[in-house]
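One chain of protein is taken out of this complex; the other chains stay put.
The block that comes next holds subunit A.
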Amino acid sequence: MRSDEAAGRPAEQAHWAAAGALGCCRWWEETGVSPSRPDPVRPGLVVLEPAVACAEGGGDGAARESELGPSPFTFRSRRIFLQKEDEFFEDGDVHRHLYLQNSITSVGEVERPKVSEFCCQIAGCSQLFDALENYEHHYNTFHRNVCSSCKRSFPSSHLLDIHILEWHDSFFQILAAKQNMYLCLVESCTEKFKAFSDRKKHMIKVHGYPSDFRFDKPKKPKCNQKNQSSHDIEMETSSCQKEANDTSCRTSTESMDYAPAETMEADSPSMSEEKSSIPKVQQRPSFSYKVPTTICFGHGSVRGFKNARKKK
């Protein structure tokens, strides 16, 4: 008779409570391999002999494996014995007792299951989303194409490539003197230009982009420090709070790309009026891990999004 079962339950318990306790007891970490013998640490937990000794099956080269190191995977199928006091049974027990106390009414009381949320896992971001598409969009827009030098992110790899080329490639200026290096920002367009201004004219003339097109700014040599004051993105999701202090807003409707900002730019009238509305947080260190991704929109973009609307 295992009378000691109830006492001193191990700290690891199944947390299945519908109160939303996340995390489930990691049954698969019990590595006792004895078939059908009660595990001494956890009386009552019976461990099955795993059907698969090691989930490394398949024909992959052993050499490859050793390169990657030992497999970190630990899942084993196992039958789970639950004692009557287990937290897993809480909801059912409460229901039972409501019944005993004549408290189950047919007043339309139903419980709804909790729907999982999606949480951006990039350290420091932690935005929450209620639908996967929203999270994917967020991720693709802000985390995917990130410049490793200056941490700006771009919604497409095309723009990231151009950015890296024009801003961080030391040969770029040299080459640009000899040949047309400035690529058109429209991905499907293969035109190249000698100078920044030529490209800009092309964008306006051929592709119909406005003259104060926000992303099309030349790199300024010493702007980096200022630029890297991250304009935090105000996420238009239902639970955005974190980086709400700054002004730049994401546009989900714009087909235009996000360009690095030039905070010193004075070539756009819209910019100067915006400058005052931007809080002076420009003294932030350039690699602030509080906000690992920066998007600098150019101040023109703020104009249309002063009042951040929550977009789903």
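In this section, a residue touches a chain if its C-beta (ideal position, glycine included) is under 8 Å from a C-beta of that chain, and two chains touch if they have at least 3 such contacts; residues count from 1.
What we mean here is this: contacts and distances are computed from a predicted model.
Visitor: Name the omitted chain as UniProt records it, choosing among "Phosphatidate cytidylyltransferase", "IBB domain-containing protein", "YbaK/aminoacyl-tRNA synthetase-associated domain-containing protein" or "DIS3-like exonuclease 1 isoform X5".
Guide: So the chain that does not appear here would be "IBB domain-containing protein", according to UniProt.
Visitor: Would you indicate which residue among A:H95, A:H168 or A:K201 is in contact with the undisplayed chain?
Guide: A:H95
Visitor: Touching the left-out chain: which of A:Y135, A:F154 or A:Y182?
Guide: A:Y135
Visitor: Tell me where the left-out chain touches subunit A, residue by residue.
Guide: 1-3, 5-6, 15-20, 22-24, 26, 28, 35-36, 43-44, 46, 48-52, 55-60, 64-65, 68-69, 71-85, 88-107, 109-119, 121-123, 128, 132, 135-136, 139-140, 143-144
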